[in-house]
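Here the complex is missing a single protein chain, while all its other protein chains stay put.
What follows is subunit A.
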Amino acid sequence: MGRDEGKQSGGAPSAMERIKQDSNFLRGSLVEEFGNRITASIPEEETKILKFHGSYMQDDRDVRQERKHKKLEPAYQFMIRVRLPGGVATPEQWLKMDELANTNGNGTMKLTTRQTFQLHGILKWNMKQTIQEMDQALMDSIAACGDVNRNVMSTANPYQSSVHSQVYDTANRVSEHLLPKTKAYHEIWLDEEMVLDGRDEDEPIYGPFYLPRKFKIGVAVPPSNDVDVFSQDLGFIGIVEDGELVGYNVSVGGGMGMTHGDTTTYPQLGRVIGFCKVDQATDVAEKVVTIQRDYGNRSERKNARFKYTIDKRGLDWLKNELNDRLGWSLEEARSYSFDHNGDRYGWVKGDGKWHLTLFVENGRIKDEENHQLMTGLREIANVHKGEFRLTASQNLIISGVEENEKETIEQLVEQYGLSDGRYNSALRRNSMACVAFPTCGLAMAESERYLPSLVDRLEDIIEDAGLRDEEIVIRMSGCPNGCSRPALSEIGFIGKAPGKYNMYLGGGFKGERLNKLYKENIGEDEILASLKPIIHSYAKERLEGEHFGDYVVRAGYIAPVESGLDFHN
């Protein structure tokens, strides 16, 4: 290991640490600030506390300068992110989110890269009502953002149903177990009685400072690595022997985020350190979280993710520390094999029921003049008796359809032109973009609004090369925080400025290898000009079954990156 620690731990705690400590267990002055009618914003410090309640303050960046000129404050609005372990929602929950998106939101829903709903454009005055209505549909947004464990992901497609229900159960239990214990959310949004001064409260897992940074957990069931288990701070890889789920391999220290121009920050892959039984997963999760709580860097937020904690002290240190805290030792990791990190579209049957995976471009549910996606899904929710499963690639599974209901669903799919991806190129089906402009405050370049048209242009090249049905994972993020997990794509883009991206190549198709910077700060023309010859030679020179990411490494276009420590070399 032995990376240069630069401005890492040992320094004074970052300002965020004081904010957390002073927040009285995440209450802050939220009640008072949400009552202030002079601004649709809340003060910056309060926004940091609000994150723990699952909401970001944002503004419509498209009109920011225009409004400033008009002497109006930015068009402040709030994003609410639901906590939805494993991405499973009932039709009633779907309908409630749809309704809230249309009454209080911007008329669209975003299915996120962490398998949950996001509503955008909620005005300050409508926040409480929105959260209360979510609550009535048994949804909350506690800890959906903030320095805590975030929404727990799990493999979405239930074609091995008996195993999947167990895996979902693990995701759910871990999520519940790692929820903050403070009643702040209930008091502030749901009008539950105040805990007088918070002193009676305690956060047995987190403590008053919570974690140094966000923490992400995902559970994967091979051969599908749809949750990108190696991008997670903590990953569980389901081990199935003789059709039975026997336990999980434990992977630690993955993460996507970095900062442009700062090589002490980098994306990293999780590393498998052992195996635990199914009912031990919650205990493992808790102990791993407490290690990060105690050892994570609290002075430099850029270097505070678990991956840096591990890379600084070594994997052996972590294993020992974990075994000590558990009071027992992880077993040897078992063998497993992934074969992809995307979704498998169309109908599959499992456990006597049918499941339909629909392609939702960039997870945006909305109605357009010629494509009534939102209405179509609402109609399905009105008749569907099973579940909706949100996938880690921002797609949607209509899950648990009885044989005799299948035709009804199929008719609605047909009527509203919903897509199982069959008519899309394999490249588009494997594309993913974060939100970025106009709502995300971090965005440096377009992402969701731009990737579809870039894929249009790439499709011309791909089709020319005869690769329309070749699955190539392409991902774009508007900033280096990497919500769409761009470092784990075969072709990755990270925004630098409007119209300018860093282009990365060589990621593994199964999410097992990071990509690497190929060209810096380029626009569309150069993107196309750079990729065209590579795609054509891939078409000519690829080996049987060889994926694009593997080819560019073999052909010497880019060096392989097996560890984040080599990402910048």
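Definition applied: a residue touches a chain if its C-beta (ideal position, glycine included) is under 8 Å from a C-beta of that chain, and two chains touch if they have at least 3 such contacts; residues count from 1.
Assume contacts and distances are computed from a predicted model.
Q: Match the chain absent from this complex view to the correct UniProt protein name in "FIG022979: MoxR-like ATPases", "Xanthine dehydrogenase family protein subunit M", "Sulfite reductase [NADPH] flavoprotein alpha-component" or "Sarcosine oxidase subunit delta".
A: UniProt lists the chain left out of the view as "Sulfite reductase [NADPH] flavoprotein alpha-component".
Q: Using the definition of touch stated at the top, determine which of A:P204, A:G261, A:G352 or A:G556 touches the missing chain.
A: A:G261
Q: From the listed residues A:L138, A:A497 or A:A529, report the one that touches the chain absent from this view.
A: Hidden-chain contact among the options goes to A:A497.
Q: Please give every residue of subunit A in contact with the chain that is not shown.
A: Per the touch rule, subunit A residues meeting the hidden chain are 37-40, 63-73, 75, 123, 125, 260-262, 444, 496-500, 520-521.
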